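Apart from one protein chain that is not included, each protein chain of the complex appears where it belongs.
Here is subunit A:
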Amino acid sequence: MPVINVEDLTDLDKAKMEVTQLKIEVKLERAKVSKCCEEISEYIQSGADEDPLVKGIPEEKNPFKEKGGCVIC
């Protein structure tokens, strides 16, 4: 693909680019926000039980727990 030199674009080029893009976007099929939000909400909630930062990490399983003091064996 040829290198596009952005600095060579004229105002007319940019205006045409915008219209071309809007013509693509105007055709999009849009789903109802209520349905989308419901799906996102369900997806997140189903993962939240396994999310360490939401449910907390037991001290003994925490790889970042404060490095302890000395242990004498």
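We adopt the following convention: a contact is a pair of C-beta atoms (placed from the backbone, for glycine too) under 8 Å apart; a residue touches a chain by one contact, two chains touch by 3 or more; residues count from 1.
Quick note on the criterion: contacts and distances are computed from a predicted model.
> Among "AP-4 complex subunit epsilon", "Serine/threonine-protein phosphatase with EF-hands 1", "Trafficking protein particle complex 10" or "Guanine nucleotide-binding protein G(I)/G(S)/G(T) subunit beta-3-like", find the name that the UniProt record gives to the complex chain excluded from display.
The correct option from "AP-4 complex subunit epsilon", "Serine/threonine-protein phosphatase with EF-hands 1", "Trafficking protein particle complex 10" or "Guanine nucleotide-binding protein G(I)/G(S)/G(T) subunit beta-3-like" is "Guanine nucleotide-binding protein G(I)/G(S)/G(T) subunit beta-3-like", the UniProt name of the unshown chain.
> Could you pull out which residues of subunit A are in touch with the chain that's been left out?
Missing-chain contacts on subunit A: residues 1, 3-7, 11-12, 14-19, 21-26, 28, 30-34, 36-41, 43-48, 50-54, 57, 62-67.
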